[in-house]
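In this view, the complex is presented without one of its protein chains, the others remaining in place.
Going in written order, the chains are labelled A, B and C, and every chain counts its residues from 1.
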Amino acid sequence: MTDHYLAAGCTGITVLGIMGEAPKLDHQEAIEVAARMIKRAAPAPIIVGVSAPGFAAMRALARSVMEAGAAGVMIAPVPSLRTDEQIVGYFRQAAEAIGTDIPWVLQDYPLTLTVQMTPGVIRRIIQDNPSCQMLKHEDWPGLEKISALRGFEKDGSMRPISILTGNGALFLDFEMERGADGAMTGYAFPEMLVDVVRLAKEGHRDAAHDLFDAHLPLLRYEQQQGVGLAVRKYVMMRRGVIACDAQRKPGSSLSHTAKSEVDYLLARLARIDKRAEIKPRLAQAS
Amino acid sequence: MTDHYLAAGCTGITVLGIMGEAPKLDHQEAIEVAARMIKRAAPAPIIVGVSAPGFAAMRALARSVMEAGAAGVMIAPVPSLRTDEQIVGYFRQAAEAIGTDIPWVLQDYPLTLTVQMTPGVIRRIIQDNPSCQMLKHEDWPGLEKISALRGFEKDGSMRPISILTGNGALFLDFEMERGADGAMTGYAFPEMLVDVVRLAKEGHRDAAHDLFDAHLPLLRYEQQQGVGLAVRKYVMMRRGVIACDAQRKPGSSLSHTAKSEVDYLLARLARIDKRAEIKPRLAQAS
Amino acid sequence: MTDHYLAAGCTGITVLGIMGEAPKLDHQEAIEVAARMIKRAAPAPIIVGVSAPGFAAMRALARSVMEAGAAGVMIAPVPSLRTDEQIVGYFRQAAEAIGTDIPWVLQDYPLTLTVQMTPGVIRRIIQDNPSCQMLKHEDWPGLEKISALRGFEKDGSMRPISILTGNGALFLDFEMERGADGAMTGYAFPEMLVDVVRLAKEGHRDAAHDLFDAHLPLLRYEQQQGVGLAVRKYVMMRRGVIACDAQRKPGSSLSHTAKSEVDYLLARLARIDKRAEIKPRLAQAS
Partner (left out) sequence: MTDHYLAAGCTGITVLGIMGEAPKLDHQEAIEVAARMIKRAAPAPIIVGVSAPGFAAMRALARSVMEAGAAGVMIAPVPSLRTDEQIVGYFRQAAEAIGTDIPWVLQDYPLTLTVQMTPGVIRRIIQDNPSCQMLKHEDWPGLEKISALRGFEKDGSMRPISILTGNGALFLDFEMERGADGAMTGYAFPEMLVDVVRLAKEGHRDAAHDLFDAHLPLLRYEQQQGVGLAVRKYVMMRRGVIACDAQRKPGSSLSHTAKSEVDYLLARLARIDKRAEIKPRLAQAS
């Protein structure tokens, strides 16, 4: 299981992610966490990542979380896939393995998974599998890919799908302008993502960029692989969203210097976005 | 779970492997298969692979199979490890995660896992972790590595451990001469592996090589990634060892031409090793 | 040859890079371009990348550019290196191959090269090779690495070296605070890099971050692999720095939408940094 998400209504906006520690859960814990989150978030739809090295484990997890009330599941390709045929074949088998009654999200994340799907391959997967209903777009660079896929919809060669973007939202400002429906990714201020998505949809281009740019220095800091999750949890703890920023092993932790850097970024951000003002009580707890 | 093995007594000879399909099992199936195998093989000790992306899943599986009677577990590094420090740190955390009361086998398999451990790093892992009691040696090339590790034992810088070799036994003839204790790998004629190990230990060098060389054309054919398992199952079915050579998806299958090639190799082998004579009745079943 | 740089005096500030197309030059062209740049930049010192699959080609290029007046050369590890021993051994052989009279820069760029060097391994390379005089720091995340290396200098376990940072300057603001001496990387406004380095050295923390943050939306846009060089050349052409933004094959080009996005980013940037104001005459040429 790679990730759990709460997607808010039909707008497809992510308002909560459980922060990238899903692979550290065992099978039973994963189902329990998903079930609790689905219950709490109702009636908002929840999508649960079910990527697994084998189809039997993927199926077992998918059936369990759907029974627990998930709205759908997300499947990433196994890293060994290379050719277009291998990729297309894998998703055909995966969709069959979980059952074609379960709606699923295709995760396209080449930087981490090393699997590269062209727009044409994504189209084949979409057309082959009616139960595939959404793309989690995490290619990098990926702006032209969104344009290409929306182009396929326009020329009638691909049925319409939802596109939510990932990659820590580093390009969310322009991804929305290219045709994304929302974000499905983690950041210490998920409400900023919600705001940028809303502003972009309302046509307030400058306002969307103004807010996004104010967050970009911190968002970029949170993009650091390995360190990023520690930053996100630290900020969320400073904000009072979570009580403790500990990670399960193997976890990264922030040095004193790194914490100071994050505090400095928060102070700078707070000049524009009041939500970044640090609560003193929680600051003591760190 | 990556693999299950039955190691025959203290000689450390593998007589059975369940053929590389372990990742296709879900969590519950994996435990059931391991439990059944442990029961059947008793009193021979069984080692069960428990490699997992996260420590919680690794721990859950390790505790389950030990309760079911396994003699120990095997742990492979996660493919993202690169530096010596990362590798040494990973195994320290893994040993702690499963519990230091569980004896475990270190799997060194760079070709597939892309993690490279020097002899010095293996020595650090052995010395750091008293519960590590065996090395599954699958480096390629790896003959000098066996010599280096046995050298460490001789110069007193590393405590003695068992070394069983893998890699489809492609170098078993010389691995035994370099100091391996046996093989822990799959091949359609596991009894050949047992014989070569025995002949080598008895000092019958030429006889060991004669037998090994007779099998080498087929053994090499079985080494083909992806196709190899289909070959092994096909031969075992032809031998009457298993009733059916089907694989769980995603599985490979043999073309008609490939089956003819294997039949030809078996016929040639049978001139020297009678165990390769094809039983006509089973030939019809294929 | 991977890159050419003009480092301004002893401050180690990069003011010019030839934009990542060095591998597209043949041997003779590479030497000619380096020679012309060295001549033009005099008396500023120039460092020329000489990374090559083999030591003979590396030596030939290193000797040629040093004869042409280069101040030093830069060497990246070959991507196949994995263990600490392999990495340390490689640089010992490389330094010997080019001749220990040639000062060289160690390039640490794991994201692209897949070779990971711990601070301890970098220290061994520095201590082993007196002719290694600078680190091009491109690890990501890498802030703690700079702190660790400067810590080694303080505790006396490593001789002092210059550290210039790369990675498209995405973390230059904090890299300077961690102890970097400057930047050695490409961006459409190299003078911004110079200013941030200067402001950081003068202790004007807020001013450094204000300038950096104003550029971050564009700098981030330029970070896109493949597309980045097209963005950089397009902006430099718009600025009048270069006459044409064509690339040698295989090159990327910007879509009409991408150009509009860059223009929008430039217009937003120009509100704070006048250097980003687009010259209308050049806009017509695009």
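Criterion: a contact is a pair of C-beta atoms (placed from the backbone, for glycine too) under 8 Å apart; a residue touches a chain by one contact, two chains touch by 3 or more.
Keep in mind the model is a prediction, meaning the values are calculated, not measured.
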Chain A residues that touch the omitted chain in the full complex: 82-86, 110, 114-118, 120-121
Chain not shown, touching residues in chain C: 23-29, 53-57, 59-60, 79, 89-90, 93, 97, 248-250
Interface with the undisplayed chain - residues on chain B: 140-141, 143-144, 147, 170-171, 173-174, 177-178, 209, 212-213, 216-217, 220-221, 224-227, 255, 257-258, 261, 268
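In this section, only the chains that are shown with their structure count from here on.
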Pairwise touch network: line, ring, star, complete, or other: complete
For chain A paired with chain C, centre-to-centre distance based on mean C-alpha positions, whole Å: 32
Chain centre separation (chain B, chain C; CA means) in Å: 46
Where chain B touches two or more other chains, by residue: none
